[in-house]
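Quick notes on the structure that follows.
Of the protein chains in this complex, one is absent; all others appear in place.
Up next, chain A:
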Amino acid sequence: MLKLGGGGQDWACSVAGTGLGGEEASFEVARLGQRGKAGSGGPGWGCAGIPNSAPGAGMLQAGAGGPALEGQGVEEVGTPEGGGEERPARHPPAPALRLLNRKPQGGSGEIKTPENDLQRGRLSRGPRAAPPASGMGDHGGQPERSAPHAPGTPAGVGAAAVNGLLHNGFHPSRLCSRGPLGGGDAAPPRLPLQPELQPQPPPPQHDSPAKKCRLRRRMDSGRKNRPPFPWFGMDIGGTLVKLVYFEPKDITAEEEQEEVENLKSIRKYLTSNTAYGKTGIRDVHLELKNLTMCGRKGNLHFIRFPSCAMHKFIQMGSEKNFSSLHTTLCATGGGAFKFEEDFRTIADLQLHKLDELDCLIQGLLYVDSIGFNGKPECYYFENPTNPELCQKKPYCLDNPYPMLLVNMGSGVSILAVYSKDNYKRVTGTSLGGGTFLGLCCLLTGCETFEEALEMAAKGDSTNVDKLVKDIYGGDYERFGLQGSAVASSFGNMMSKEKRDSISKEDLARATLVTITNNIGSIARMCALNENIDRVVFVGNFLRINMVSMKLLAYAMDFWSKGQLKALFLEHEGYFGAVGALLELFKMPDDQ
């Protein structure tokens, strides 16, 4: 399981985020050793890595803390969210003024009693099995502003990562009620962060401090035609936010000296952790090392957190005065549009919105071109129709056109790509990763993508599905259908007896197989219609999902009689974010 960090991490972040008092608070918490408490109250990315999973996690916490959750941790620490924010010192003048009116709202709702807090803290540390209920803190969990958009979706502190870095980060009060399951097994290294968590001195109140900052930043990145650090690319999807961060490794001593604290803390925080808040995760295994981007050498980091934590993230951006570093953030995905206004009004950040399909393709081509730390990015499965001999093999995608690109996120988009900038969206389907997880949650009560996949790995879909042989007693020769082919997904579930005899694992497996085969089938038809024989599957539905990859490889090969090849890429879901980052380098200097 990729769930890292656990409660500890959250906690660390949350503490860090409590504003001016953060420092003391963090120590205090640490002393108390009540990680759980802190965690729950913390800004953590509310969900366990996968947005969908969030609910489950949230439930646990919710059950524990009840509606009261939020803010309690904070209070205990002595920094209620609202109060903390109001401290003038935390905010740079300009944004602060704007934010002042708003913060209290959030804060007010979140104040809880200490008892609750304690309770919550304890529970959140408990084993994940706990949960109950209803209660979850729907209300509590939601960031004030998110409510209209995503009712019932506790906003994790999306910003946690940034938060952590920026010390002031986020409101502890708003936690995503769905925390990572159980809290943490692996306590993330908190201490190293502490030094960076120091609150920043408030920027001078006189004229245009932000501008000065910007100018300085520009110098920081070393060259005028280069955008200022930090370099982020962001892809805000329906379920997950994908964030890539370029960590410069060629920083000179002089540069380091000039680097503002804010910037440095971001860098240190992001690169020295693998989990941020409750639900933010850095996919360490995907890190691209010794990369040269825009003239700088460094490493590219891949981070994801659930979209429901977006508001936390924005909030933190505001609190950390992110806008003083960098006025423009390159973002793609539907969320770039959905949250644009919030970024601007809450965090004084201007999003540079980018088309998600453009970004996807540019990002993919780029990552493939640089390779995966010396290994190929692209691979396929040899002997896909023979389970014993089927194995992963590198594939050279140097001449990728034309390709059919199947992007499997919450939903699925299918593109025909003819050249770097000649492509069309062929079609899409709403039966995607979101459907798999959504149905699995309903059918099995599972809470996370990881959990759903784990169940699926153990299950047997043939108990659930009606096969050709269940109907015809064997192969349906008239149509050349094998007896083992699925005739009707979930078809056996028409019978009550069979409904009573299957396991949750079987259901999870059937759901996975159904969704995967359907995508395969649509992709195959599109490939035929577009006369393309290479089908590249990307997107986070494939993350840690070998079952689906092999099924797709099998389906492409079998149904096309070997004419179609299914290809996969190591950085599955991150191409949109990489594409967004690439756009940053293209932006005019004065942006």
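Just so it is clear, a residue touches a chain if its C-beta (ideal position, glycine included) is under 8 Å from a C-beta of that chain, and two chains touch if they have at least 3 such contacts; residues count from 1.
Basically, contacts and distances are computed from a predicted model.
Think of the chain that is not pictured: of "Dynein axonemal intermediate chain 4", "4'-phosphopantetheine phosphatase", "Metaxin-2" or "COP9 signalosome complex subunit 3", UniProt labels it "4'-phosphopantetheine phosphatase". When you scan A:M493, A:L512, A:I532 or A:M549 for touch with the missing chain, the hit is A:M493. In the complete complex, the residue from A:I266, A:I314, A:L405 or A:L443 that touches the missing chain is A:L443. Checked against the hidden chain, the listed residues A:Y269, A:F322 or A:F339 yield one contact partner: A:F339. The missing chain, though absent from the display, is touched by one residue of A:G432, A:G459 or A:G573; that residue is A:G432. For chain A, the residues touching the absent chain in the complete assembly are 51-56, 58-59, 62, 131, 133-136, 138, 149-150, 152-153, 177-178, 237-239, 333-335, 337-340, 409-411, 427, 429-435, 437-443, 445, 447, 464-466, 471, 478-481, 485-494, 496, 499, 507, 514, 517-518, 521-522, 525-526, 528-529.
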